[in-house]
Every structure is written in structure tokens, then in C-alpha cells.
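Of the protein chains in this complex, one is absent; all others appear in place.
Letters A, B and C mark the chains in the order given here, with residues in each chain numbered from 1 onward.
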Amino acid sequence: MVKLAEWRGKELFRRYGVPVPQGQVARSPDEAEELVRTGAVPLPCVVKAQVLAGGRGKGGAVRFANTPAEARAAAEATLGLDFKGETVKEILLEEKLAIGHEYYVSLTLDRNLRVPILIASAQGGVEIETVDDKAIDRQPVHPFPGLAAYEKRRAAKLFGLSGPTARSLDLLLDSLWRAFNQEDADLIEINPLALVGDRLIALDAKVVIEDDAVFRHPEYAEIRDDRTPLEEIAREKDIAFVQLSGNIGVIANGAGLTMATLDVLKEFGGDPGVFLDLGGTDDPKKVTEAFLLMAQAKPKAVFLNIFGGVTRCDTVATGLVEAMRQVPAADRFPLVARIRGNNEKEGIEILRAAGITATPGLKESAQAVVAAAQGRA
Amino acid sequence: MVKLAEWRGKELFRRYGVPVPQGQVARSPDEAEELVRTGAVPLPCVVKAQVLAGGRGKGGAVRFANTPAEARAAAEATLGLDFKGETVKEILLEEKLAIGHEYYVSLTLDRNLRVPILIASAQGGVEIETVDDKAIDRQPVHPFPGLAAYEKRRAAKLFGLSGPTARSLDLLLDSLWRAFNQEDADLIEINPLALVGDRLIALDAKVVIEDDAVFRHPEYAEIRDDRTPLEEIAREKDIAFVQLSGNIGVIANGAGLTMATLDVLKEFGGDPGVFLDLGGTDDPKKVTEAFLLMAQAKPKAVFLNIFGGVTRCDTVATGLVEAMRQVPAADRFPLVARIRGNNEKEGIEILRAAGITATPGLKESAQAVVAAAQGRA
Amino acid sequence: MSVLVTGETRVVVQGITGHQGTVHTRQMQLFGTHVVAGVTPGKAGTSVEGVPVFDSVQEAVDASRANASCIFVPAPFARDALIESVDAGIRLAVIVTEHIPFHDMLVMYHYAREKGARIIGPNCPGIASPGKAKVGIIPNVVFQPGRVGVISRSGTLTYEIVNGIKEHGLGQSTCIGLGGDPVIGTSFVDALPYFEQDPETDAVVMVGEIGGTAEEDAAEFIAHHFTKPVVAYIAGRSAPPGKRMGHAGAIITRGKGTAETKVAALEAAGAKVARFPYEIPDLVAGVLPTEAGR
Partner (left out) sequence: MSVLVTGETRVVVQGITGHQGTVHTRQMQLFGTHVVAGVTPGKAGTSVEGVPVFDSVQEAVDASRANASCIFVPAPFARDALIESVDAGIRLAVIVTEHIPFHDMLVMYHYAREKGARIIGPNCPGIASPGKAKVGIIPNVVFQPGRVGVISRSGTLTYEIVNGIKEHGLGQSTCIGLGGDPVIGTSFVDALPYFEQDPETDAVVMVGEIGGTAEEDAAEFIAHHFTKPVVAYIAGRSAPPGKRMGHAGAIITRGKGTAETKVAALEAAGAKVARFPYEIPDLVAGVLPTEAGR
């Protein structure tokens, strides 16, 4: 997922005609002060840390300024801050508006209905999952006719809007719908959508672009910014790699098998932390790369769980043996391999010859790797 | 139907990115000469009468010029010309291109399939109805996914194009598809679509906009230019009115009933020429207006054929009597009325009281009006 | 049985507060139709001819269990009205509105089709089964219960012909006015199977017009899949060719679409073809099973 920082989301909104506050991004206190001093950002203003996590208001990541000096001070207090694991590198300075009411509106995919869904609530400005279900309206939007006028009327009714304000909601929702489709968005969320006088203004912008559609939007390729460094390397090598807490590394092929492996490891008291999905590959070179990547994550033990369908067990084994040869002694880890399927016997033979335990039983292997991680092997 | 003159069609093409020759419209020999002299239109050039009828090439409505003086001469020879009933008021001056091959391509509605249809032929530059059926390719295009890549590949294959020329056909067809939908077109036709070097250029442009969609395109409201003056007045009064040769005027309600009336009149030797469809109205004022319009068309006799379903026969009769009072003596015409349905008896009574023959029988009334038109009544 | 409408049909009228909507709500009621709700955005809480008005079709359906819609809203809003009714679960929509751009109707048609909803119209008189229900604007007076089905592309001409059937002492099972627009939701070929399956229909009158190939397609269908007698009439046999710019349309229907091709196809399929509207009742009487439908 390509998650856009708020300021990027608002730039996108501007392009599609969704009203946003007057504002600009800054990366230093000097820059912040300058933006306010020159009037590029009017006073009083809001200074918002550009992090992806929610709850910025309560978390001290949103400040206010009435003078250029205060804007500088707010910038100094915010930039460099660690907010829920993200370091603040950018701040957004925006005019402070007199808010009449705060609404919530978003567009995302309903996987079950297989259509986009328009979610609206008259209770905006709070995290939507804290809002009572009955106060949230969900309208499926079929992609062929697109967002219908009656759906926009329903949203206006929910918000209690009429006249020119209802009309501006109309235009705003049309803009969101166009943006959602033309930008291949996974999510577009405005929370809060503020009533300022009789105008509606998007005070926040959460935009997530679909990873698989980035080939149509090369401008997004460079701003995927929620990966760990190892995840980033894995992406470049086109290996599915997820890093969490936990001390057992899991290399499997296929997401379902990876998850099933995780379930079994947990059942036997294991604490898996790094997941590496080989997908359909059995290219020994790629297997080697994957293992070297795994070694960098410094797991206590590694479990290789492969079902060879299209994948051949022997070539995976060959890549694995090569990898173990390349891993520096200091980074070595206990390895349990469980391989089944296509050329299973040849694979087990190759591994055994290299001194690696390999069995076809999932249960037994899982127990073995948990023991190894706990230093019991 | 709003039929765009060639130059308007080409302006539309330019907006959508369909390549057209460099050219400009002129309305006087001075203007034509000036366009060429200033280089706005390069030499040698083509001078084309802006009329809607086809067959201009053979009909002397297309000329060529190598000098500004020749351009003036061509303009003088063309402007004011009567071409198949249209007076030439505008000419289009365009660069003359070295044509490699001429293709045909159009988009229109397939009423049966209920989708737009892409029609292509490698035999362009001639009237498409003279082309053998087997040399014409028809591809339905579903409005939801829109024009598909495979459909464009098929057109390129038919035209024998590959490489960059196939790619430019791709872009051209995408542009046509967008124009067809966004402009609510009934027809977009390029004939010929010329291969000039490795570029494809639309040498002609036939664009018809759907009448019913003009509310979305106010810019077209003023350029419906294929109506007779009476048809234009009828349109302003929102009365369906068609003027052809023939001497019997027919006023009916509903297109089907109008056609059936025509069939019956012809059967009895009549020659109906003006058709006026009251539609669903029974507003006496509108009926009066319709009759006064009919009077202006100077029919030999008029047949009023009304089936009152929603329409009330008595109010139609009231409007009719009022109209006959207003028609100047010189414009009077024999009238036969046949009214059926809702308040039939009251209507017949009102007409009889005003001295107008009214019966409920279609056959008998038709015979009566034919006799009247032939001076036999 | 009967076709598409029954005694269980519950109609919501979209655009009920407009002149046409109000007039025809009354007429539908007089026909015996259950008109259970009306919709006009912003008019919720009012009523028309005793029918409660709602802001949206969903609210109307929730409150009234409407299962058919009659759409009178002006052309620029018709597309939205249809989509709204389909989304609210309505599976039969009669669109009376005329002058809907065909580009809109293309979207409406294919959307309804995906959702399994049937559109009749637009620009049509609608559907009626005497003694059961009417959704649309066909005048009540032309009907009497009977066993003749009628499918027509025309408006007023339909009334004339249906009335002729009545005056001949016959009655109708169901009459559908398909509408004459470039894109219609239900064509002859779409409608015929319903009449084939309807045990209350003994014969069908088909009223066509020149232009398009709907009648030729119907003839094809009749020849292979329709077992009941058909009487047809094609209006416009002697109409002059339309003024048409460009020739793409003619290419599509090449060799079809004239009165001659339609009449020939229908006769080849076994239909009796009337030359004039007033010949229809006699032809119908001739093809009906003895004593049926009288």
C-alpha cells in the first residue's frame, strides 16, 4: 500500500477540486517561520506533524501558532519528534478555520459486495471505529453507473445539509469518486470534513493508493514509506517479506501456507517474527537471496516450510545449501526444513548431505524449530 | 439531431486529440485569400464547401488552390453555391496532404444490441454503403468497460497497420470513444481516415449530437441547422413537425398513429406532406398553435386523427375550433376530423357545431380527406 | 399469472408530485392497482391521492414493500431514478419519461440487466393487465379482461388497437407498450417469452414500426420458440425515408429495417400481418382458439 502523507493527500484533493485549507509543507523551523511571515500560510495557523499514525491531536503532534515566532517554536517542537514509531520529518502549516461541525466521509472497497463503498457519518473528528454503528451510513457504489445522485442526497440528508451546502457536498463527493477511481485508490478518507460557514472543507486527508496499480502511477513508486529497511530490500528483490516482533523466522511458499505455519508454531509455543514468502519461485539464486535476507533479521531459528507443487523441492534445497554457505558464522541460525511435494526426496537428500535436518512432517518439524529457538535443541 | 458542419466536427476532433489537417473556416473570398496569404492555411490547399450532404467531391464542392489568388477563386466559386438544397455559407480551407491510403471508421449506436458499435473498413474515401459487406468490420463496444484493447488491435489488423502507426490508431480510437461518450454523440464518422506517411489523419468529420442530450451541451443548442423555418418555429413551440413534399396535412397524436394514418392515406391515393404530432398534449392553446402552424404550410386538405387516451377529445376539439376561427380566409383548408376515445362524443359535438365533419371511422375519414385534397370533395 | 404484473404488484411512483405523476397515480388506482408509495426528494411526509410520499426509493420500499416502479421524473434525472430503484431492490421499472439521452439509457439498461431488473420503456405507455394492475399511462378505458396479449412499440396507436380489440368483443391478458426510443429496456424478443409462458394468453398482437430490426428479430424468435398465434401490424409502410446524415446506421441494419423486410419476416414466421390497424381485430378473432378470450 502506498499511504500518502496528509500534505500529499491534500495536494491530490486540490487537483480534484476537493476544498482544503490554505497551507504548505515545511521541513525546518526556518522554512515554517518563513511560510507564515510571507503570508503563504495565514495566521493563526495549525502546525501538524506529517506522520501516518492516527491520534495526532491527543498525541501532541498538532500545535497552533498566532505569530511567526510561535510557528517556528511549534516547528521546533514537532520536527524530529518520535510519534508512535515514526520520526517527524515534515510538518504541514495551515490556516486555522472556524469550524461549525465535523463530519466523516470515506470511499474504500467492499470486498464482499465487490463494489466501492461510501461511508459517511455526521460524527466526524473522532476515530470512526469509536462511532456507534447506527451513526455510520454505508452505501455501495457500483463502478458502472458510478456515484449516483440519490446516494449524494442521502449523505446530505444524513449531514442535515440543504441548499448551497448540499450542493457543495455533491461536488465534493463527485471529486472524491473521480479521485478514487482515477488514482486507483484503496482508501480516501476525510476525517474531519468541516463545515466552515456554509462551505465544506477537508481538514485531514488519508489517501492510500493500491500497490498493484502503481504501474499506472509512477509518481507514487518513490513514496512508499512504511517499510522497514529489510522490507525495502526485499521489495527491490521482489520477495514478500514481513518483519514483526518474534524470534523465529519462517520461509514458506504462499500466504496461506505461511499463515498455517504460523498457527502451528504458535500452537507449540513458538514466537515467529519474520515471514518470508517465496511465492512461486524455485530459482536457487532467489532462494539464496531470501535466506541471506533472513539472516540479516537475526532470527533465533528458522523454519523452512515448502510444499512443492509448481516449485521443485530440489532446487529450493540447492539454493538453501548455497545460502547457508554464504551466511557469516556470526549470523548462523539453527534451521529446520520441512519439504513436501515435487522432487521431495531429492530435496531432502540434498539438505541432509549439507547437514540440515529435513523431514516431511509439519507437526514434528514445528516442534523441532520451537525447541531450537528456545535453546532446547 | 444536431449535425455538425465538417469544420465544427474537426474542432471537436482537435479538442479530443484526433489528428486533423491544418485548416480554418472562411465565410468570404477575402477571408479565404487572407488565410492562405498569411500562412494560416499552408499551400497547396483544399477548399471544401461546408454542407451536410455527401458526395461533395464529385459534386464540385471541393476544389484545390496553389496560390492565394486560386484560393480566392475557389472561394468565389463555392460560396453561395446551391449544393443538394443547401446554400454554401462557409468553406473550410485545409492543407493538401499526400495520402497513402484511405480507411473508414465510425462509432454509432446499435439499437438492437444496445451498445455503441465501432465500424471500420480498409476501403475508405467512398460512401460506406457502396462497400461490400464483407469488407466492413463491426465491433460492438460495451459502455461499461469501454473500448477494449483487443478491439483496437482488430481494427489495426484490418487496416494492416503495425508499430507506431498501429499505436496512433490506438490513440485515435480512444479519442473517438471519449468524444462519442462525452459529447453524447449519435454518430462520429471519419471517412476518409488517411494514412499520411506513418500518421493517421481525419480528412473528413461527420459528427451528429443526440438531440435529447443537448441540455448537457448548451453550446450545440444554436447550431441545429437542418430544419425548415416552419420546423424551427415548431421546435420552439415544442411541437413535433416534419415537412416533406405532399399536399395533405396530418395532425395526429403519437408517432405510431401518425405513421398508420399516413399508410391509410396512401392506400386511398392521398399524398400526405406535413406531419404534426401533438404528442400527449390536449391543451387547447397548443392545439390552436399547431393548427396555425399547419395553415402556414398551405396544405390542400388536413386530416386530424386523434385517439384520446390521456388526451381529451373535447379539449382538442375546442382548440381546433378556435384555430379555424383564427386562420386567415386565404389560408383556409378543408378539414376532416376523426376523433376517438376519451370524451369522444363531446368532441364530435363541438366540431359539428362549428361546421367541421367529424367521424370515428379511420377508413371513411381517410377517404374523405383524400377526396378533399384532390378537389373532389 | 399474466405477464410481469399481477394482483400482487405494488407500485412506487417516482416523481409522484409532478403533474403527470399525480394524474396517472389516480388513473392507476382507478384501474385497481396497488399504488403503495411515491417518491419525490424533499417531499417526504406529504401524500398524493392518499399515497404517502418519501424522499428516497429505499425508504419507500422499506415502508411499503413496493415491488415495481413507475418513473415520471424529468429526463435529466431519469438515469438516477432508475439506478435508485434498482438499488432499492425493485425488479420492474416502467419509465414513462421521454427524451432521455440514449447514452444514459445504455447505462440504465446494462445496469438493470446485471442486477436482474427489467426496464419497460423509456418513453413508453407501460404495462397493464385488466383486472390486475397497470404500471404506466395506458388509458383505462381501452381495456377489458381477456386472453389477447399485446406488445407494441407505439403509444397512441397501441391505445387505438387495444381499444379495437375491446370493441370487437375480445379482451386483453396483458398489454405492454415497449416505447419507441433508440434504446429500450424490453424489446419484442424480450417480451414474447413471457406471453409464451402465460397460461392466460391465447394469442399475441404485435404492433411494430419501420426502422431497426426488432420486428425481424421477433419473427426469428416466433419461428423457433413461439407457439401461440401472432397477429402483427407494421406502422409506416409508406413513410418516406428519414433524413439521416452519415450512413453508419444504415450499415448496421443493412437489408433490414423496412416495412417490406419486417412484413416478409413475420409472415414467414407464421404471423398474420394486418395492412391497416382496423384489420387487426378480425385477424385476431380468426386465430383465437374457438370461443376463447370472448
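Keep in mind that, in the parts below, a residue touches a chain if its C-beta (ideal position, glycine included) is under 8 Å from a C-beta of that chain, and two chains touch if they have at least 3 such contacts.
Every value quoted in this text rests on a predicted model; they were computed, and no experiment measured them.
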Left-out chain, listing which of the shown chains it touches: A, B, C
Chain not shown: contacting residue from A:Ser106, A:Thr165 or A:Thr315: A:Ser106
Option from B:Ala40, B:Ala69, B:Ala149 or B:Leu244 whose C-beta touches the chain left out: B:Ala149
Residues of chain A (touch criterion as defined above) contacting the omitted chain: 1, 3, 52, 54, 106-112, 114-117, 119, 127-129, 133, 136, 138, 142-144, 181, 184, 186-187, 189, 206, 208, 210, 212-213, 215-216, 226, 244, 252-257, 259-260, 262-264, 266-267, 307-311, 340-342, 362-363
Residues of chain C in contact with the chain not shown: 110, 113-114
Chain B residues touching the omitted chain (full complex): 140, 142, 144-145, 148-150, 153-154, 157
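Convention: only the chains that are shown with their structure count from here on.
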From chain B, the most remote chain by mean C-alpha position: A
Chain A and chain C: spacing of chain centres that average the CA atoms, whole Å: 53
Centre distance in Å when chain A and chain B are each reduced to the mean of their C-alpha atoms: 56
Centre distance in Å when chain B and chain C are each reduced to the mean of their C-alpha atoms: 28
Chain C residues counted as touching two or more neighbouring chains: 107, 110
Residues within chain A bordering two or more other chains: 144
